[in-house]
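Note that this complex is displayed minus one protein chain, with the remaining chains in position.
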Amino acid sequence: MIQLTSEKIEPEKIIAECLSSAAGAVLLFLGTTRQFTAGRETSFLRYEAYESMASSEMTKLEAEARRRWSLCGCAIVHRLGEVPLGEASVAIVVASPHRSAAFAAGEWLINTLKERVPIWKEEHWADGTCEWIHPDNAPGTVVE
Amino acid sequence: MIQLTSEKIEPEKIIAECLSSAAGAVLLFLGTTRQFTAGRETSFLRYEAYESMASSEMTKLEAEARRRWSLCGCAIVHRLGEVPLGEASVAIVVASPHRSAAFAAGEWLINTLKERVPIWKEEHWADGTCEWIHPDNAPGTVVE
Amino acid sequence: MKVTVKLFATARETLGTNEIEIAVTDPATVGALRVAIAERYPQLSSLVERSLFAIDANYARDEDPLADATEVACILPVSGG
Partner (left out) sequence: MKVTVKLFATARETLGTNEIEIAVTDPATVGALRVAIAERYPQLSSLVERSLFAIDANYARDEDPLADATEVACILPVSGG
């Protein structure tokens, strides 16, 4: 299940979608808006996506995770637009018969989402300034 | 937050306890009752604990996780008594400024809980038989 | 000395009781208790050999003395989670 949404993320609904009697382990990861980054205060975040491509890249991530690990459920939800402090910008849920696959797939999904999915974060600082974040460590080469 | 309960686990309440504006990453792990184990069908599980010691061991786990990783929230909840198929027997929530700590602490907590905390699972098989599970790979020596 | 030992799971069900009283030869250590239980209840001996023991709700070593223990428990291999 792949979703881009401008609504508040509701983890329990995503978990319910991924639950089944085949699952022995369910992992939820939430990326939330942190108030302080390196001592600097954030007021809120805003996310922008290349939506058609973000959806297709997230779909590829889910398919690749299902190939690499034995999963019985997988969901990736990203919020767009303004995200207040303490709320989630991204939710990943993975259900698997065994826990090691759930942890490995969950961590791989969030790490790879942050490398590949065309979504950008605009930090709105508490001092009133704002800036788009474009990490320095971007690959610069094609992501296979 | 440490809890032993005979009620159904409600992950959203545990997550809410662990959220704060210091958190950039929130991880929830649920151990759920799986229908099939090595081809054999489970009807339900029952958990029994040495309750006073289980609580104190879980409290030690939380303290050790907070020493080892930078956490802003940590909760361990284990259900006792009967757990139907598809429902959670254990929930672990970890909130951290950064995601790598959340994944590492979450996986360490569930792995270590399964080694140290005096709780036992009784498998009730669909064929009407039941048995207590006592893994072969138990340490056999004092867990430090 | 005599030691009261709390039982759980298979041990509790096999013996049909929540706790047993066991006579332990001196020196009254956790290790001596382990041997005494395995001898007294051979049907549990293989499980007890790979069990831990707790004194006052803390894991104990085989060389730890039982003299000051208020509560002793036999912790069969655990399977929570």
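Going in written order, the chains are labelled A, B and C, and every chain counts its residues from 1.
The rule we apply is simple: a residue touches a chain if its C-beta (ideal position, glycine included) is under 8 Å from a C-beta of that chain, and two chains touch if they have at least 3 such contacts.
All values reported here derive from a predicted model rather than from experimental measurement.
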Result, missing-chain neighbours among shown chains, is A
From A:Ala25, A:Ala75, A:Val93 or A:Val117, residue that would touch the chain that is not displayed: A:Val117
Contacts of subunit A with the missing chain: which residues? 31, 47-50, 52-54, 56, 78, 89-90, 110, 113-122, 132-136, 138-140, 142-143
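Rule of thumb we're sticking to: only the chains that are shown with their structure count from here on.
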What chain lies closest to the overall centre, CA atoms only? B
Intercentroid distance (Cα basis), subunit C paired with subunit A, Å: 48
Chain-centre distance (mean CA atoms) for subunit B and subunit C, in whole Å, is 25
Find every residue in subunit C that makes contact with two or more other chains and list them. none
Contacts with two or more other chains occur in subunit A at residues none
